[in-house]
Each structure stands twice: as C-alpha cells, then as structure tokens.
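This view holds just a subset of the chains, kept in their places.
Labels run A, B and C following the written order; every chain starts at residue 1.
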Amino acid sequence: MADDGITPLGDYARLDTDRADRTGDPEVVFGPGKSPQQVVEILAALHEAHPGRAVLATRLDERCLDAVAGAHPTAVVDSVARAAALGPVPAPRGTVTVVSAGTSDAPVAAEAVLTARVHGAGVRTVTDVGVSGLHRVLAARDELLAADCLVVVAGMEGALPSVVGGLVGVPLVAVPTSVGYGASFGGVAALLAMLNSCAPGVTVVNIDNGFGAGVFAARVARNARPRSE
Amino acid sequence: MADDGITPLGDYARLDTDRADRTGDPEVVFGPGKSPQQVVEILAALHEAHPGRAVLATRLDERCLDAVAGAHPTAVVDSVARAAALGPVPAPRGTVTVVSAGTSDAPVAAEAVLTARVHGAGVRTVTDVGVSGLHRVLAARDELLAADCLVVVAGMEGALPSVVGGLVGVPLVAVPTSVGYGASFGGVAALLAMLNSCAPGVTVVNIDNGFGAGVFAARVARNARPRSE
Amino acid sequence: MADDGITPLGDYARLDTDRADRTGDPEVVFGPGKSPQQVVEILAALHEAHPGRAVLATRLDERCLDAVAGAHPTAVVDSVARAAALGPVPAPRGTVTVVSAGTSDAPVAAEAVLTARVHGAGVRTVTDVGVSGLHRVLAARDELLAADCLVVVAGMEGALPSVVGGLVGVPLVAVPTSVGYGASFGGVAALLAMLNSCAPGVTVVNIDNGFGAGVFAARVARNARPRSE
C-alpha cells in the first residue's frame, strides 16, 4: 500500500487503499467494464491490503464469476447475486433483514444479502411477500421487528416499503427493482413510489442497487445497541 | 333538440344531445374556460333536453358554483366536489364504493361520488384508509366485498389499489391524485404505481379524474346482477 | 395447500393458494425470469390447488410454451398470446368484446381474449378497425353494444377508445400497445391519449397489458345482469 493511500495497479486502476481507514470499509470492485483478469487482480490486491476481512466484487458477468472462482478457490462466488467475496467474513454484529416482494427480485435481494454480510452484519431474509397477498407480510411481522435495519426490495408498483413501514418502526431502506414492463420504465415507477411513500422514515437507493442498501444497512446494524440491553 | 343530435347554444357551444341515445348518458358540462353565465345556460339546455334525469357540471370554480346555485335553486351544488347536478337523480341500481387514502384526496373522491350517483348507481364511501395503517383497510373488507365496482382514490405512492385489489376481486378503478410533493410530479408517481399494480384487474383513469372513474363505475354497477339473485 | 394460504414450491416460490378464496380467481404464473421447468411445476401446483377451473401462465417465451405443451398435453397453448391455460375453462357468463386497431396489436388482443375466457367470460373479437378507416368501426356498432364490457386495444396515437367510447356506453377498458416508432416512446403516446380521452368512462391499463384488461373485463362481464332480463 502506498503512503498516500493510493495503490496503482498496472495502468488501469489506482486503488483507494486508505478508504477503510476513513470510512471503516475497504473499496469494492465494480465489475462492469473490467476484464476477468482485471477483476481477479484487483480483488487480490484489495485482499492483500485488507487480509483480515472479506473484500467484495459486484456486478460480475459469467466470465468474471468463473475467473474469480478459478483464481481464488476460497472466494465466495454467488451466481444469483452476481458477486464474489474474498477473505474472512466478519463476525456478525446486529441484524439486517432483507425483505423481497417477488421471485424476480431475487438477484437484487441476493446482492444486498451478500453485501451486508461482507460488511459485518448478520442477515435474515423474508421472501415473496408481495402486497397483493397481505397475509404473507402480516405473518412476518415478528421477523421484521427483530431487525436492526430492514432492506425492502420490490419492483412493479413498489408498494411493499409503504406497507412494511406502516407495520414496524425499524429503519427501512427501500430498493426499487427494474422488474416490470410498459409504464414501469425500467424501475422508475417503483423508485417514484418509494420516494413518495406515505410511511415516515423510508429511504431509497438507486434502481437494482442491492449493494448500496446492503452497505448502508450493515453500517446501521453493526452499530446498533445490542438487543440484550 | 335538433334532428341531427346537435343543439347549438349561442355561438359558443354545439351540444351533443344525441349522446344519451348512443351511450345511455347525457353530455356533461366541463367547467374550465367557460363563464358562469355559460355554465348556467348549458346546464339549463341539457336539463331541458333530458328532463327525466339529472345532468352534471364538473370542475366549477367558486363563481360558477355560486351562479348555478343562484340560477337553479333545485340544483345539487357540491363545493367539495366542485360540481353541480340539475334534475332528478336516478333511482340507484347497484353499488359503487369509493375508497380514499387520505383527507387531501377528498375533492377527487367527492367528484367520483356525485358523478356515480348522477349516473344511476348507489354509492358508499370508505375514507382515510391509507396503507401506512393497514388495520384501517383490513377492517373495511366486508364493505369492499359488498360493492359491484370499487373506485380507489390515492395520491403519493398510490399503493392503496394494490392492497385493496389483493383483498377482494371486485372490479376496481384506481384514481391517482395530485396529492404529494417533490418527486410525485403532480400525481405521476401515483399514476405509474397504479398502472404497474401487481394486483390483477386494476384499471386506471387520469390524475384527479374522479369524474371518469364515477361514470365508469356507475355503468358497471347499474348493469350488475342484483345481489339477491 | 398449506393452512395459511401459502404453498411453498421448492425454494423458488411461495404460492398464494388463498387468493381464489379472497378474490374469486387463482394466482397466475407471470413467466419472465422463470425457467421452463419452473413454469411447468408452478402451473401443475396451481392446477392441483384449483382442479375445477383453468389456471393461467402469461408472458411465456418459446421455450416455456414448448415445455408446457410437452408436460401438459391437455393445456391450451396460445403462441400468439404467448400464454397457456391448464384445466377446464369455466362456462362463459356475460360477454367481453375485444376490439383491436391493427394487426400488430394481435398479441396483446390475444392475451386479453385468453385471459377473459380463463376468468369465466364469453369473448368476441372485432379486429383491424383503426380510426383512419372509420367505416370499419361504425359497421361494428351492434357488436359493440352487445358486450357487457369492452377491451379496446390500440397503439400509435391510441385514438380508438375515444371513438368507440363516443359510440356506445358499455364499460370500456383501453389497452395501449407499444406498436409505433419515434415519438411513440414504446407506447407512451397511446397511454397518454387514452388517459386523456374526451369520451367519459374510459379506464386504462399498463402498456401491452392484455392480461390485466382481460381479468378486469371478465369480472365485470360475469357479474353483469343477464341480457334476457
């Protein structure tokens, strides 16, 4: 690691190896536009700079996932989340519960799950609880209440965060997904619905951004007052 | 009434007095851009052409509402709905239930209520049942089930039609309202949410268009199989 | 079927087998994002839960259509509608008439037709009656009048619902299609036109959403007062 917190890698990257000191979490590899070879190398460099805790690569295509699996046999490679982690996952502190509306939202939910784990939180999931069958989400109220931070993933009309946010007061991060068609405009309908939620205290991340929600929720959860207090 | 189904009125209107024969319902006065004097005169002319059933004027401002009240003492003037009706309201056939999410949605709901009544349906209302307090809408399930057609009015994230549409299978017309701010974009967020509802069988009208929903719902309700069958 | 109205299927779905009790119609399989194997299995599970009436799968690609045809030889597989139904289609009650503007709108119209049939309505069709040749739609006025609910499908400028809605007072659900180019923006032009129809009582569903229109129209038609009264 360079003294100034900048680690050059070939001529294609300058790693921000100072970031963990500033923000508590190391830099993450964003896959798009990088070759499998580059993903493998950056992941290795980040792992070397942060040997004590897992480092993460997201938005990996098939070839990148395969390359990471080949080069780093100990890596966790999650093909649903299209992400991989290298190094020891931290002992979990606090609980993030990832709630998703439908099966099509699975990749985004999986990205949030892996990200939150790598960033040090314990993670539970509640799946397939769309608002058109309310009994499914009502039945999960105790699970929702037990969380330190909720990540609620939904596409189409994006109503699930409003319903969940009216049931419990746990901090709630809403993730709109691009699931839908026609006037869903690639997730814009769900994004707008979540930004306009009538339930107080709902915050929102970018469309399909399970990663961002996972980082945020892990930071909230791992800093939460232990339940046993 | 002219033979060709067109009744000229001064030089400012040509009434479609044939419409009731074609569609079962007379033409309606759309207030914007018309003077109080014109609204009064057109309402009178439509009443004369259709003496046996009420005729309707919508989107009336204060001055138009006052002018109608002054000129037609027997008219029903609804200042919340910003609408007025002249002539005998039909005996109700079937039931339209107008469900609204919040107090701010009242004018749109009231327009739907008066319109459905003037178009021959019985009307009931369920108010202030926003999704952030689900117990309120769950408590109204029997009232929802008793309807022949539902009109569900909501602004902000527009989630109420999805929740109601998951509880009962009654035909459901959703009305997005312009209630909200910021990225609600004057009702666009609610409109998109309703168009993308995951509950099957939700149809949608224009933003704040309680009138259109009322006409449609009345047509469904008054043609519905009587409950006693 | 589980006691709580939730039927887990592998680890990829939790069927809402209580839905038919709540809304009168069973859950429907939405194809996108599901494997042929999953579509086949969910359809079988829904059929088992609702042996007495047909269950539906929509938005199926070629591989899913073939898989359903192979696994369920008695299934109705409609390659134009990109949908399949398994189990006995209900005896038709009431009439839904599906009107379409042009040949390119055929897949959306076909989805509405199959959906309405599976949901218990009788269905008729009036095709290729775009507004640039008004004599075609005027000639169909009697067919339009005979319906209990109309589904009007159009792309481009989406004017057909306004014309039909001025001819008859039958409840009318408009379906904008993505047929068009340039400033049609994938069906947005037709969607906006239909939301702003000057014909009273037009309701609208999402772009290309023949399924939603079919469910809604069937619910209206099967509950309609019989014509012989």
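Here, a contact is a pair of C-beta atoms (placed from the backbone, for glycine too) under 8 Å apart; a residue touches a chain by one contact, two chains touch by 3 or more.
Keep in mind the model is a prediction, meaning the values are calculated, not measured.
Shown are 3 identical chains; the number of copies across the whole complex in this structure file is 8.
Quick note on the criterion: only the chains that are shown with their structure count from here on.
Contact topology of the protein chains: fully connected, every pair of chains touching.
Chain centres defined as mean CA positions place C nearest to the mean of all protein CA atoms. Distances between chain centres, each the mean of the C-alpha atoms, put A farthest from subunit B.
Between subunit A and subunit C, the superposing rotation on Cα atoms measures out at 90°, rounded to the nearest 5.
Centre-to-centre spacing of subunit A and subunit B amounts to 44 Å, using the average Cα coordinate of each chain.
Between subunit A and subunit C the centroid-to-centroid distance comes to 36 Å (mean Cα coordinates, whole Å). Annotation for subunit B: residues touching 2 or more other chains are 165-167, 195-196, 200. In the complex of the two chains, the subunit A residues touching subunit C come out as 103-104, 127-128, 132-133, 135-136, 139, 179, 181-184. Residues 101-102, 130-134, 138, 156-159, 162-163, 165-167, 180, 182-185, 188-190, 192-200 of subunit B touch subunit A in their complex. By the touch rule above, subunit B contacts subunit C in their complex via residues 19, 22-25, 28, 148-149, 165-173, 191, 195-196, 200-206, 211-213, 215-216, 219-220, 223-226.
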